[in-house]
Structures are given as C-alpha cells and as structure tokens.
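With one protein chain removed, the remaining protein chains of the complex are shown where they sit.
When the chains are written out, they are named A, B, C, D and E in that same order, and each has its own residue count from 1.
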Amino acid sequence: MQKYVVRNIERPSKELIDQFAEHDSTTVYEAQGKIGLMAPYMKPLIAGRRVCGPAVTVVCPAGDNLMIHVAIEVCQPGDVLVITTIGESVHGMIGELIVTALERRGVAGVVIDAGIRDIAQIRKMGFPIWSKAVYGLGTTKSRGGWVNAPAVCAGTEVHPGDIILADDDGVVVVRKSDAEFALNATRKRVEDEEKTKARIVRGELSLDFYSLREVLQRQNVVYYDNIGEIEASK
Amino acid sequence: MQKYVVRNIERPSKELIDQFAEHDSTTVYEAQGKIGLMAPYMKPLIAGRRVCGPAVTVVCPAGDNLMIHVAIEVCQPGDVLVITTIGESVHGMIGELIVTALERRGVAGVVIDAGIRDIAQIRKMGFPIWSKAVYGLGTTKSRGGWVNAPAVCAGTEVHPGDIILADDDGVVVVRKSDAEFALNATRKRVEDEEKTKARIVRGELSLDFYSLREVLQRQNVVYYDNIGEIEASK
Amino acid sequence: MQKYVVRNIERPSKELIDQFAEHDSTTVYEAQGKIGLMAPYMKPLIAGRRVCGPAVTVVCPAGDNLMIHVAIEVCQPGDVLVITTIGESVHGMIGELIVTALERRGVAGVVIDAGIRDIAQIRKMGFPIWSKAVYGLGTTKSRGGWVNAPAVCAGTEVHPGDIILADDDGVVVVRKSDAEFALNATRKRVEDEEKTKARIVRGELSLDFYSLREVLQRQNVVYYDNIGEIEASK
Amino acid sequence: MQKYVVRNIERPSKELIDQFAEHDSTTVYEAQGKIGLMAPYMKPLIAGRRVCGPAVTVVCPAGDNLMIHVAIEVCQPGDVLVITTIGESVHGMIGELIVTALERRGVAGVVIDAGIRDIAQIRKMGFPIWSKAVYGLGTTKSRGGWVNAPAVCAGTEVHPGDIILADDDGVVVVRKSDAEFALNATRKRVEDEEKTKARIVRGELSLDFYSLREVLQRQNVVYYDNIGEIEASK
Amino acid sequence: MQKYVVRNIERPSKELIDQFAEHDSTTVYEAQGKIGLMAPYMKPLIAGRRVCGPAVTVVCPAGDNLMIHVAIEVCQPGDVLVITTIGESVHGMIGELIVTALERRGVAGVVIDAGIRDIAQIRKMGFPIWSKAVYGLGTTKSRGGWVNAPAVCAGTEVHPGDIILADDDGVVVVRKSDAEFALNATRKRVEDEEKTKARIVRGELSLDFYSLREVLQRQNVVYYDNIGEIEASK
Partner (left out) sequence: MQKYVVRNIERPSKELIDQFAEHDSTTVYEAQGKIGLMAPYMKPLIAGRRVCGPAVTVVCPAGDNLMIHVAIEVCQPGDVLVITTIGESVHGMIGELIVTALERRGVAGVVIDAGIRDIAQIRKMGFPIWSKAVYGLGTTKSRGGWVNAPAVCAGTEVHPGDIILADDDGVVVVRKSDAEFALNATRKRVEDEEKTKARIVRGELSLDFYSLREVLQRQNVVYYDNIGEIEASK
C-alpha cells in the first residue's frame, strides 16, 4: 500500500477543543456511548497531567521512527501526536531530542503505543506522554510509513483531526464528526453526575435514587440479617 | 447458588484493629505463618498510605457493579471494602461517585481485584485503594451477586469480618479466628527484627547471627579468594 | 556445578565509575553499540535516582536468599549488588534488614531480577533499587548458589566488576574490558546530541540535518497536501 | 496457622460423580449460577480428556512439593488431586514419578495451579492434568503445608470432597452442598440446550426464539440496508 | 454513537476469494506491504485449518454477545465473522450453539478478539476459529453494538467485506480496495520465493543471492577463524 504523508488536516476549532479540555476522559468516553477508550496499558508519564488536542497520526514499522521525524514538520501548536507501530513493539521510539523538537512546534502531548526513553529529562521538561512502555531500546530511521493516515492505537481507531483527551485514567478518542454530539452528551452527564454527587453528599443511597432495590429483587438477591440466618434458611 | 446480602457481620474489636494497624503487611503475613498474602498485582493508588479494618466482601459478576451499591448501605465506619468478580475483569468498577459514598459512610479503604477510574479525583480525596488495574471501561448495574459471602480476592480467601491490612508492599488477610495468635506472633517478630536490626547497625553479619556459615558448608559452597583460583582449582 | 563465592574481584577505578556516573543509561547503551540493556520490566523503586558502580553478582535458587547474606560480607563501598535467580521468581528476596546491612557496607544500590518488600521503609531510607516486582512473599535461607560468578540478569550477561549504570530509563551493563571504549563513545555521543539539540532548539528539522528526506524518497513515501488528494490520486 | 493433614474426607457418592461426569464443565458452571470456574490459564495437558471426581486438596509453599508426597497416601481411587501454592509459582511440582504413584493409587487426575514436568512421559501414560505451566524447575521437599484444607486454586475456592469437573474448556468446582441442586440445574440446561440446538438446526434464529429483536429495539439499534444509508441518515 | 446493523455489504467476488485462499497469511501480509496482520495472540482452535472469506464485522460491549446473534442473520455462505469487543474481554462469547447456527448459514469461520467455549464440540464439528482465549465465562445478551461497522480486531482495522485470510501463522486482513494489488503482489512474491527455494535446495546461500556479504561489510562485521583469534585481535 502506498506510504504517504498528509501535510494538512482538518482540525476541530480551538473553542471545541477548549470545551472538551475541561472534562475527564472517562466522562467523555461514557457520554459518547462507551466508545473510543484506549487499552488500559497506556500510562501517563507524569501523573496529574491532562492533554486535549487534535490528533496527528503516525504509523511506523515496529522498531523504526523515521515517520516521527516526518511528523514533526506537519504538527501545529496544540496537536497531540498519536504514534503507533505495525507489529507489536516496545522500542523506545522517542526521547529527549524528539520531545524537544515537538515542544518547539507547540505540540501539546504524545500518545504512543510503544516505548519511550529519557524519561527523567522529559519529566523535567514537563512534557506529557501516554505510552505502553519505558525502554531504552533504540530504533532505526530508515523505513517508511504513514503520517495522517487512519491508525489503530492501543486497540482504538484514530483519524487525523480526531480529538484526543488524555488524563490519569487513560486516553479517549472523539471522532471529529461526533464531537458536537459528544460534547453535549458530556455536559449532560457532568450535570447529572453533579446532581448525583450532591445527593450522595446529602446521604442518599444510590440503591434508592437509581431504583436498584427493584433490580435486586428481580435478580433474586435476598437479605439476611446475619450469617447464622443463611444456615438456618437451608 | 442463592445470591444474598448479609447485613450484619461480626467485626473484630476496635482495639484489635488498632493494634494490627501499627504493623506492616509483610510482617503480619510472615508472623501468622506465611499465609494470607494477596497476589502482587494488587497496587496501591496512593503510595505511602496504610489501611487496616474489617472486611466487608462483595462478589460481582465480571462487568457489573450492582452489588457494590448494595454494599455501601452495609458498611460501617472503619470497614475495608473487598471487591472481587466472578470471572477475570479489569472494568473500572468504582469511581469518584462510589468513593464519595464510601467516604461518607466512613469506609477506611477499598481492595478490589478489578479496575478503578477517576483516579485523579480519588487521589485528591486521599481515599486509599488497592486495585489490579486503572481503566475507564464502564460497568452495568443489573446483575446480582453477594455481599458478605466468603470471597476469593487476588488468590486469597477473605471472610466477612477478617482483618485486612494493606500498605505499599501489598494486602494481607488475617482470619478473625487467627487474630489473637497473629497479633502475638507479629509482636514477637517485630521485637526480633528490632534486635536483628540493632545487630546489623552495630556491624554484625547475618551470616554469623543466623549461623548461615554452617548452612553454606552443608550446601558445599566453597570460597575462593579471587577468580583466578577457580581456574586453578579445576 | 561447584557452588562458590569469590571474595575479591577486580573493580574499575573510582575515576572511571565517576565518569560514567554523569551519563544516562540510554546514552551509554547506544554508545557502546546498542548492547548491555536489561529487560524493560526492571523498574526503579524511587523515581529520579541514579546509581553507577561495579557489579557484585549473586545467583540464588528461586525462593532462597542465603547467598545474598553471603554477598553482604563481600561488598565494598560503592558496589552495586546484582541479584538473579535460577528459575523465574517474584519472591520478596530483600527487605528492610538486608538493605540496612547493605547500606552499612556502603553499597550504592541493588539491581534484582526478582521481588523486593518493605518498600515504604526502603523509600524512607532513600536506598535505590531496580527490581522486577514488589511482593511480600518470603524466602528460605537454606540453599547454596554463587557470589561473583557470571550471571544473567533481566536477559543480560553480567560479570563481577562490570559497571552497572541505572536510572529511570532502566539498567545498562558495561563490560570492564569495554569500559574505556564505551566511555569515549558515550562522550562522543553526548557531544553529538548536544549539537543536535542546539540545532533543534534553533528550529532546524531532523528531517534535514539527518538527510531523511532522501530516505523517504527511497522508501517511496509520497506527500499529499490534504486527504482529498489521496482519493484523487487513485 | 497450624499445618495439617486430614486423612479422611467426606466424598460425594460414586453415582453422583458419574452423573456429573457426563456433562461439560461450561454447562455445569452456567447451570449452578455461573460460579466455580477456575481462571482460563488452566490448560489440559492432553486435549480431549475429561475428569470428574472428589477433590483432595493440597496447599504447598511456593517451590516445595513435600505435601504432595503426603497427599498420595490420602488419595482414594477416583479422586482428583487439586494442588495450589501459597505465593505464585510455576515450578514443575509434579513429574513422572509422582504421577506414577498417583496412578497406582487410582487417582483420576490432577488440577495444579503451578507447573508440571516430564510431560512427554505423562502424555504417554495418558494421565490427565490441568496446569498453569510446563516448566522443569525443580522443588524442594522440606516445607510443611496442608492436605485437605480449604484451598484457593486458580482464583476459585475448593473444599475437600467438592466435585471437580475438568475438560478442554477448563475446570469447574461444584460444592458438595450444592451438588444435587447443580446436577438438576445442569440436566435442565442440557435439555434446554438440546431443544435450542434442534431449533437452530431447523433454521430458526436465536434472534427470534430468545426474543432478542425487542432487546435490540430497546437498545436503539437500527437497521440499515447498506452502508450508503448510514451516510444518508446523517 | 448510533448503534446499527448493516444488512447488506459489498463482498469481493468468489473468484478473488478463491485466488487468495491458495496463499499463506504471512505471504499476503508481506506482499501487500507488511500491513494488515493481527496481533500474535490470535490462535487457531484447530491446527492446520485455513479460512478465506469476506468479513462480516461484529462489535459487542465486553461481556455481551447480543450482536453476534444479530450477525447470524446477516451472514452469507463463505463469510468470515470477525468479532471484537469494546473494552478488553476474555469471556467465552461463542460456543456450540452459535457455531451450529453459523455453520448452518454456511459461515466459513470465525475470528474473535475474545474467548470461546465448548471447544471439544467445536473441534469435533471441525469449525475453524481463531481466538484470543478459551474460557467458559458466560455473557449476557442484552446490550447493543454494531454489525458491519468498521472494527478494530487484535490491533488491526477491519471493514465489512474486507478479505480475511487465516491459517496457523495468524490472521491477515486485505482491504477490498487493495485486493487486486495485493493479489498480484502475492503472486509475484510466491514466484520469487519458489525461485529462492529452488536456489536454496540447489545449495546456494542467501548470503550470496541476496548480496548480504556487502551488508556485513558495511556493518563492520568481521570474520574470525576461531575464538582464539578474537583474543589475539585485541
């Protein structure tokens, strides 16, 4: 298949990105219909950091980072670089130098379904990365791939320009075409959760306000006052 | 098998709990005869936190957290909620809302053989959790299970009211019926370890005070002054 | 095979060690020809710590730490204790007491292809360890092995006196006999990387200064201005 | 905790065992309420073999098989030996010699949450084993444990005398006290499945006979005639 | 996002399928540019079986197989059912009954990024499946998803109607739009490999006919006659 680089992609508006940036990955994933969540092996390098931006995608052959060098030139300020490999890999595909270049381009963060290295330096720079592994193993810079092609990252499809939202819980992808719907659903969910939280804080039980006692009954769950009663009931 | 909830369980006394709370999970595990230790994949959400309390057990079908909602009502201040699933699961079974409810009930902490989510918020609340995974993947609230039935959590049997002691090293379970014995053995061990530590600090060698030199001899381990001697000895 | 302990090993000079200590594990691994890197499952107990020193090697039967007690006596200030097992193991082979003894001997750190325990205490002591697991599971002290024999740790060969360099990225081994070459190559690499970094900071692209555009051409990677062009090109 | 051996256990009747032996592990697990299934890492040594019998349980310290030697004497013809370790282990805990001894006692099979070895010979003998690993790593014979204590095997509780049913799908445990109920439920399920199978063979769709079309509707799943319609519907 | 079922998809011609069916998954993957290969955890249930056909895709919530029941009705003879879940899962999503239904529809095989069960029966039926796990764990039939939507299976994107080729080495996906190109490239590769094989059988060395000796030279690999020479060369 033709290997290629797409220089310009359609990005969601700054306003839209900013609005998503206020929300949590888990909330957005739930709100948009429980889709778009990357696999749980994607871990943040720096706890407590959050990133939200349009995806620039990179697809490399396992063990080669040539296309990441290509992607640097294509990135715009605020972008999130989403890097995947063809074939499983834990190579340390990016380190201090590439991160320096990305930071200079204004890239907001990196999501990489492979390894990273120089993590002490990257932590010092405060540059946020979600990765599968930390590993010094080096790569070559000699094999072609794709920049801004559709990609599969940590089990989830990502298209260039999709919104990437990453925090301590993980990484979620919002399709450009779903963004408006997802944002509205997210706001609705946040509102609902705030109401729910208020009820919990007041001391109400989820058993009651979610009407779960009926579910328990339908599921034939019985209550005993103490363990002795179980024996007695047999 | 009948699904059920036991409302009231026998809990060890506050005094007993407080006495265990001063000790480390590893020490208690060793002292009670090298039993009761959960699998090493159970990791603390917040390093440096410790929890000790009686177990309220929850057994859910994989992917459903209905019974956790049920358990909230059953918990007493100081309890440790021990959550397991039937069938392997990394679903994010509890998040900010459930933790808020548990905190309000005075629950001391959670030990869960599955996933959690909203970890940034939970860290902020300072609520201690030991879990197998962090994953946003959502659950249903529709399938029955058990609260306060005997359970298997991370490879270890837990009965309602057993003492759960969790710290950075992991999670250990002390059977109610073994508690007195275990506490005495723990104190004895702590005392011994303090003496041992004092000897080490004074410069004594464990080779000597454990009489390991004789073991070495029985095991036919020989000493060479340098690597050259090995060749020479052949 | 004869089990043994070698009391005295040849160590690299303090000067050499100090010079390596300034460099990163990843840089040294790359500079010496992409060799000597331990598997990525070796994780630092304390982020941000670095260790560099000559290896004292310990080979234990899985589940027994007798030979670690033996090794304590053999260690010199500045040494790095490299512990491996025959057969896979995640036992907690060292804890507070052994670390206290090692610290008293002036040991600089531990690299262990197995488990550790008492990590809260060890963190408090600030003693640096790289390990495969954290697990309270206890060991026996009854089976012989080797101290200062050649060993395989996390997939990498280690000989007594080899230089061990460990940081957040992982652990690298430099053979005594390669040390001078490796140091020179490391310095050369650091110099090159600094120049490269300066170019990046000035805004130059790696695509240009590594001449990667030619590689792209040879790899038949084509540029499109936008996604629409791809369709049009078919 | 006191280490012990219980010489005599209550076993289900031969008739009961024989009736379970006709059924599949998956069917029994489902019928008894989706409980009792061991973790999926338990694999049969010999495909196509089935075993059903009362459990004799063995709990060993990881890396030691002393208690298996003890269990041999306790086993009766038709028993299934269920072996677990305290602490994770993949040691090769049983090989040709122990299997020869077990076979001579008439033991029906082994379920072991650890490793086995001499598998070529055991396959030749045709002795059925379900295990977590194949590994030559040897054990000691020096540390005490339990025979016929309650045990946790592959995440599932097993009591001495429980019925163990193992086949290519895995291993299921039926509590003695649930056996009658479980058998009836299993027969009911088999009957239902046969009827269902007959309907499928006749060409009926599960969508219809399970009334799933209504579920689809409630779940807001819509039908499109072709992919083009999706675009058109937006 | 709207959950849906697409009833009719565009399938490659029978001729095209038959031509791919003669080739190996590895050869096709290489020939089409080293893309389209599923992760190596996908294992055939029955060694030696091969399947080639157009993909009907199913996307289920983890732990629910409702949409598989839906897919049965949509399948045509010769189709390969590609089943994935949203969120990681090893549930046994299909067993004897579903396979019976699929066989009756003439489905050629199943590729499932989750678990299967009743494998003894399915082996007896000879129905080919590639799966991630074997596990009895049951599913619900209550949550909606997608049939014939784009899907990600074992890390690889699959669109309805793509050609799925599976054999002992694994599973490869050929995009409908790449099929002609991929087939030609495959034939070319097969031809080349046959020539290469003939040269090997004649005793020629790949070092020579691939001109690898020059590569060795460029890579500074030196030849020594024996190990002694290495020492001498230092």
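Here are a few things to note about the model shown:
We take it that contacts are C-beta pairs under 8 Å (C-beta built on N, C-alpha and C of every residue); 3 or more make two chains touch, one makes a residue touch a chain.
In this text, all values refer to a predicted model and were calculated from it rather than measured experimentally.
Shown chains touched by the hidden chain across the complete assembly: A, C, D, E. Contact with the chain that does not appear here is found for just one residue of C:46, C:86, C:125 or C:230, C:86. The residue touching the chain not shown here, chosen from D:39, D:90, D:166 or D:179, is D:90. In the full complex, chain D touches the hidden chain at residues 2-10, 66-67, 69-70, 72-73, 90, 92, 95-98, 100-101, 104, 115, 117-121, 123, 133-138, 141-145, 148, 160. Against the chain not shown here, chain C presents residues 1, 3, 32-35, 37, 39-40, 61, 86-88, 150, 152, 155-157, 175, 178, 181. Interface residues of chain E facing the missing partner chain: 24-26, 29-30, 34, 37, 40, 47-48, 167-170, 172, 193, 196-197, 200-201, 203, 205-207, 210, 212, 215-216, 219-227, 229-230.
We adopt the following convention: only the chains that are shown with their structure count from here on.
Touching chain C and chain E together: A, B, D. The chain with its C-alpha centre at the largest distance from the centre of chain B is E. In this assembly, the chain whose C-alpha centre lies farthest from chain A is D.
For the pair chain D and chain E, the distance between mean C-alpha positions equals 30 Å. Our note on geometry: chain C versus chain D, Cα centroid distance of 42 Å, whole angstroms. Under the contact definition stated at the top, the residues of chain D that touch 2 or more other chains are 34, 37, 40, 87-88. All chain pairs in contact, by the document's touch criterion: A-B, A-C, A-E, B-C, B-D, B-E, C-D, D-E.
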